[in-house]
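Then we have chain A:
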Amino acid sequence: MSWLGTVWLVPLYPLVGALFSLLWSPGLISRTGPRPSGYVNLLMVSIAFGHSLAALLSLSSNSAAGQAAIYAPPSFHWTWLQTAGLTIGFDGLVTEPGLIAMTVITGLHVLVQIFSIGYLEMDWGWPRFFGALSFFEAGLCGLVLTDSVFFSYVLLELLTVGTYVIVGTWYNQSLVVKGARDAFLTKRIGDLILLAGVIALLPLTGTWNFHGLQGWAADLTNNAQPLPPGFQLILLALIAGPMGKCAQIPLHLWLDEAMESPLPSTVLRNSVVVIGGAWVLLRLEPLIALSPLVQGVLVVVGGTTALVASLIALGQIDVKRALSFLVSSWLGLLFVAVGLGGIGAADHLLLVYPLPMALMLMSVGTIVISNVTQDLTQLGGLWSRRPLMGIAFLAGAAGLMGLPPFGGFAALRELLELAANSQLPLVLSGLVLITNALLSAALMRVFGLIWGGRPTPFTARSPEVLWLMVLPTMLLLGLVLHIPQLLVHLGVYKLSPVPGWGPMGWPLLLSTLVGAGTSAWFYLRPHPLAELPSGLGGLQHWLAEDMHTEAFYHRTVVALVVGLARFSAWSDRQLVDGFSSGTGGVAMEGARRLSYTTSGRSQTYALSLVLGVLLMAAWLLSR
Partner candidate 1 sequence: MDLLLLLLIPLLAGLLLPLLPAGSPWVRRGALAAALLQLLDGLWLWQHPPAALSANWLPRLGLRLELGLDGLTMPLVLLAALLTAMAVMASPVDQSRPRLFFALMLATNVGLIGAFLARNALLFLLAYELILIPTTLLVATWGGERRAGAAIRFLTYGAVSGVALLAAVLALGWLQPGGLNFSYTALADHNLTALQQRWILALVLLAFGLKLPVVPLHGWQPITYSQAPTPVAMLMSGVVSKLGAYGLLRFGLEFLPDAWAAWSPWLAAVGALSAIYGSLNAIVQLDMRRLVAYSSLGHMGMLLLALAAATPLSLQGVIAQMLAHGLIIALLFCLVGLIELRTGTCAIPELSGLLNPQRGLPFTLGLMLLALLAAAGVPGLAGFVAELLVFEGSWVAFPWPTLVCLLASGLTAVYAIRLFNRVGFGRLDNERADWVSTSWGERTPALVLTALVLVAGLWPSMLTGFSETATAPLALRSSDAVTVIAMAPATVNSAQLPA
Partner candidate 2 sequence: MASILETAASVGVFNTLLAAVDAAGLREALEGPGPFTVFAPVDDAFAALPPGTVQTLVDNPPQLARILKYHVLSGSYSREQLVAEDNWDSLEGAPIPIRSKDPFEVKNATVVNADVVCDNGVVHVIDRVILPG
């Protein structure tokens, strides 16, 4: 069998690793430590990476034989359920984007699991943690392989469960408990709405396969048929899943709270896991294109998130959160691209995003672990002693802001071009430019507050950390710096004169320079103006607190559910319970009358019942 033909094994390797972790359940292997579970998972993840890389390489050697080879993607089929006319199959399809995604996912997992060995050096919870990481990888690989919207839902839901487990790694800690709960429930809301859409979709389209849906949509357009009634609602339901996964407003709360999980899992979550939602969204694009309403919703949701989340990120004092809100912001831009029908731009935004984000988080992780704080106000002055990590962070930041020749520039420029050609050119391109400026500023602010300025008591001693964390970070740094070359090499962008330069290049560059430059001026050296945001006091606090979204949820959704639950419990006590206590009381009375001597009332009552049945039978017999 070829590497390509057996690519369905890739999600299974890490799954085996995750199962292996069960050996270290309490009471099984306890006289020795849990570290082998990590090594086993790393091994399985590496095998998965090797396999997907080999498959990717053999695919591109196929492509040398001709375009046709690429467009004859191998497929595999596995029927999960077949009953009463319903057949649900996994319908794996090995496409080139899928393989690229899979290679990125598995490769990043390898790096992150190595990183985790260092980061969690002092931790005893390896089996659960590494098992959960591998579980994530299995889910994501499955997601890029399946051609079924149903299995996409299934896998997204499993990722939700994985999030719960992994955020719950440190289950003794109170905020972890809360974070795990909120992450699970918020994502589940999105998932359930998605499920409703998935369920409603089938009777309409007769298929759950993305390619089938594409065909159905094409039929609809070609025959100029009207949209089926309720179809727009179904579409809205379908995009709810990606919205939850991509932490878009109003389902963005969980990402912030999920930051209570160990940092290595944050690296993966903020880079590839959130992308899972975007992946599904992109595959639904042919359906979305049918409805201008839904497109508009995407633009509004994505645009709002992009702008607001980058503002919130600017106000954060916790370094993990400062980066996590940027995740929402960037993916908001992707939503805008999908909403504007720019599937190419969205693809590219998706392509250039994960690695720089992972790189920044990994470099920040090495700082957090050695300096015992995530508080940006307690960090500073690390450039001279932690330069490698500073460079890594800068490379990651450059890869996300619109700064040529780095990775993110071309994709952002395409988005800007798309916005400029849309129906609302001024508003939308303004949105993109402002978001980009804010994003750049937020990234530079994090860099300045950690590496710039003067050392604080928390950073007075800050040696570089264990090689197990530095090495993967450096490898990723190399990779991130090479993304533009890779993209040019693969023909995604042209070199003119820098990768992906084109119309609207100058405004984008300008917005980056304004944003990053202002921020650098504020934060790189201890500048009196750096106190300005805190001088605004309330505003920064309000932003840092995520504009009190949590409180809002508490007053609305949570209050509603709790209120309803309390009401139904009350009515249960008053009506149903009261009623049956009443009847119970009558029955007790009857039993008491029947028997004055015995003490076992219920037995007596049972006896009387049996007698009744027998009498009835006797009466029947005698008839």
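Selection rule, in plain terms: all candidates are chains of the complex that A comes from, given by their letters.
Heads up, the rule we're going with is that a residue touches a chain if its C-beta (ideal position, glycine included) is under 8 Å from a C-beta of that chain, and two chains touch if they have at least 3 such contacts; residues count from 1.
The shown structure was predicted, so the numbers you read here are calculated from the model rather than taken from an experiment.
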Selected partner (touches chain A in the complex), from 1 or 2: 1
Chain A - residues contacting candidate 1, complex: 25-27, 68, 71-75, 77, 79-89, 91, 93, 147, 153-154, 157-158, 161, 164, 168, 171-172, 174, 176-177, 180-181, 184-185, 188-189, 192, 195-196, 199-200, 202-204, 206-209, 211-212, 214-215, 561-562, 564-566, 568-569, 572, 575-577, 579-581, 583-584, 587-588, 591, 600-603, 605-606, 609-610, 613, 616-617, 620-621
